[in-house]
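Just below is one structure, and these are the notes that go with it.
As you look at this complex, bear in mind that one protein chain is not there, while each of the others sits in place.
The first chain written gets the first letter, and so on, giving A and B; residue counts start at 1 in each chain.
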Amino acid sequence: MDRNTQDRVRAREAALRLLNRLTTGVGVGALAGVGVLGAVSAYTIPGAATSSQTASTATSSSASSTSSTSGLGSSSTPINSSSSGSGVVVSGGT
Amino acid sequence: MNDTLLWYTTRGAGAVSLVLLTAVVVLGILSALRVKGAGWPRFLTTGLHRNLALMTLVFLGLHIVTAVVDPFTHLGWLTAVVPFSSYYRTFWLGLGTISFELLLAIVMTSLARGFIGHAAWRMVHWLTYASWPVAVIHGIGTGTDTLSAWLLVLTVACVAAVVAAIGFRVTAGSRDPLEEPRTTFQAAVQRREPR
Partner (left out) sequence: MTRLLAGRDLALGAEGLAEHLQRLGPLPAAGPSLTEALVRSGLAGSGGAAYPTGLKWRSVAAESNGTAVVIVNGAEGEPRSLKDRLLMTTRPHLILDGAFLAAKAVRAKQVVLYIGEEHRASQDSMARALAERTGEERRLVRTVSAPARYVAGASSAAVHLVDEGIATPTTAPPSAHERGVAGAPTLVQNVETLAQVALVARNGSPTGTLLVTVAGGVFRPGVLEIQAQTTVAEAVELAGGASEPPHGVLLGGYFGTWVKAANAWELPLDHDALRARGLTLGCGVIGVLPGSRCVVCEVAGIMRYLASESSAQCGPCFFGLRALADACTRIAERGTDPADLQRLQRWSAEVSGRGACHHPDGAVMFLQSALATFPDDFAGHRPHLRRAA
């Protein structure tokens, strides 16, 4: 390979490495972002429970949706998993 | 640590998805403008555009899954694919579903570009200009009951970035003297039906 080609191949490989680093960086940043923005929303949005309470009263007859979520919800929640129509909700904070 | 964790994750992942999608759109516009610099060849812009598009789908998946799984929202898996089928905030959520499906179509056709050909791929890719604004409106609309400063600031920043990029494309792009000969050449070397 002549020098010109070698330089170009090296530049190309350097650019590829930069691409990988940027992608990884954005990925890490995005994961961190989920955490940060999730926490920020926790602080700035009061009464999360009340908003979802108004939501659940409207879904009393959506049997299919509740059956699919019941098994997948967080196991430590104190509320009864079959929330079909009950509209009873316990705030997450303990 | 329970359901509200899911809910905050939904919001966090949703916001991050919007930022990522904005970056993807801007990078797409910059790719079309063939920007390059020292140590930054053109394939870097397109490569980053592709990588971040896939990453967007991942975080969008997280956003959708945590939203559906959350018992508070009473969303079924169906709402992720059938627009306007939720009881909770039907319209705004429906927009989210639409935006997601448009994005899915764009990514799928990009991965299968060899099958469908260049022209079809280009047509579907234009749907980006529908998917992104619908995502923005979904973000504002679905969260209106709890609209807060950070989300507003984030949204404004994203919109500003895309508007600036489009503005740049419209003014600088029309001055690209290679656009016509390039399109002519590409039309001349398209794959015809094989024997």
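Criterion: a residue touches a chain if its C-beta (ideal position, glycine included) is under 8 Å from a C-beta of that chain, and two chains touch if they have at least 3 such contacts.
Predicted, not measured: the structure shown is a model, and the values here were computed from it.
Student: Contacts of subunit B with the missing chain: which residues?
Tutor: 34, 41-43, 113-114, 117-119, 121, 177-178, 181-182, 184-186, 188-192, 194-195
Student: What residues on subunit A make contact with the chain left out of this view?
Tutor: Spelled out for subunit A, the touching residues are 4, 8, 12-13, 16.
Definition applied: only the chains that are shown with their structure count from here on.
Student: From the mean C-alpha coordinate of subunit A to that of subunit B, what's the distance rounded to whole Å?
Tutor: 17
Student: Flag every residue of subunit A that touches subunit B in the complex, lowest number first.
Tutor: 11-12, 14-15, 18-19, 22-23, 26-27, 30, 33-42, 44-45, 48-49, 51-52, 55-56, 58-59, 62, 64-66, 68-70, 72-74, 76-77, 79, 81, 83, 89, 92-93
Student: Which positions of subunit B touch subunit A when the two form their complex?
Tutor: 1-9, 11-13, 15-16, 19-20, 23, 39-41, 43-44, 47-48, 51-52, 55, 59, 62, 68-79, 87-88, 145-146, 148-151
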